[in-house]
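The structure that follows is given in the form of structure tokens.
Just one protein chain is left out here, and the rest sit where they should.
And now, chain A:
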Amino acid sequence: MNFNRASEKLQILADAAKYDVSCASSGGNRKNTNKGLGDSKANGICHSFTEDGRCVSLLKILLTNHCIYDCAFCVSRKSNDIQRAAFTVEEVVELTINFYRRNYIEGLFLSSGIFKNADYTMERLLRIVKKLRLEERFNGYIHLKTIPGASEELIQEAGLYADRMSINLEMPTEAGLKTVAPEKSHEDVKKPLHFVNQHIQAYNSDRKLILSTPKFVPAGQSTQMVVGATPESDLEIMATADQFYKAYNLKRVYYSGYVPIRQDSLLPSIGTPPPMIRENRLYQTDWLMRFYGFRVNEILDDTHPNLDPEIDPKLSWALRNLHLFPIDINTADYQLILRVPGIGVGSAKKIVAARQFGKLRTYQLQNLGIAYNRAKYFVRCADSPFASKDWQASQIRHFILSSSQNKRQSPQQLTLF
């Protein structure tokens, strides 16, 4: 491998791939049974963190940034005047193996611009994963981007070697996508998602009968939406996510705050900061849906189409539903405890386990590691005074915000002087 050339390519093709949010290496379970290199465990490992605070768990690169498409939001679009490069199959394999051996990464995230046509590109991606698995006996994690429009045989074969596959929705609605990428449509994404999902289900049911059934995309599928480039509401975004979770059994939906990369009348102007808080609130909502038993329309509806940037969606929901609170920590259902702002899945389980030994008192609840400053307005313990104060939602909101803002603001104020 020519070092200077590889270094140049790596800089170009990692730079172009970094706007893809997914870096998860979890959900795989590929054991090192062949005395080869690596294994993937169900819980992923973040090996490093960039200065923007995002995790680095996979070598995330494009095979090439040559592309036949011209999507307004994409760095690699045809009309953009940038340096182009393409890795050879050997270069990607060598980088992956050598980075893995030094424990820099959990595996490879391989995406690509589309050169020539979909099948030509998909074929290259397939050659890389096959070489890694079959020749290098590599058992690390591989996340492969499905190239929309590639033939089903190629996609199916790739699924036998990849741990996860994904295709990005790009924009949360069809209308939004059409304005910035007229050549693309959600239909192009749905078809391969459906195809891969069908195969995952089929292989899984075969495995119940025949143990030796090969693994097919064992870590499932994911997708990504760009947030803040087009004018969709949070309700539209989460409704789309919900629909895709259900229709295609997705493992994850990622929300990527748009970082303006060029001046374009269709998109936010250069220098507009990426909507980081909004992105964070969307992820919180996503978690509430997946792990806390919330339905989308409990959190967002036509009267509340957008998430509150100041407070998290669970607190926001609780303040709108004060008639359900306070709940008694010693008798309430697990599902209800899970809905208390400041109590997470782990703490809710501990509360249910611990209360069998006697009624829990306030200090015990505080010791369990919940965010008591938030939770205290919504729970009663064994020693809570019989009649607790009847606060209004706006008062509770004010109390919580002022106690958390004091902490947040003090270092900022110092910089004024």
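Assorted remarks:
Operating definition for what follows: a residue touches a chain if its C-beta (ideal position, glycine included) is under 8 Å from a C-beta of that chain, and two chains touch if they have at least 3 such contacts; residues count from 1.
Operating definition for what follows: contacts and distances are computed from a predicted model.
Among the names given as "CO/xanthine dehydrogenase FAD-binding subunit", "AraC family transcriptional regulator", "PTS mannnose transporter subunit IID" or "DNA metabolism protein", UniProt records the absent chain under the name "DNA metabolism protein". Remark: the omitted chain is touched by one listed residue; of A:P182, A:P214 or A:G358 this is A:G358. Within the complete assembly, A:I45 is the residue of A:I45, A:L322, A:L336 or A:A393 that touches the hidden chain. Touch with the chain omitted from the figure is made, among A:L134, A:A175 or A:M276, by A:M276. Not every partner is drawn; the one left out touches chain A at residues 3, 6-7, 10-11, 14-15, 18-19, 31-32, 35-39, 45-56, 59-60, 95, 98-99, 101-104, 137, 257, 259, 273-274, 276, 350, 353-354, 356-358, 360, 364, 367-369.
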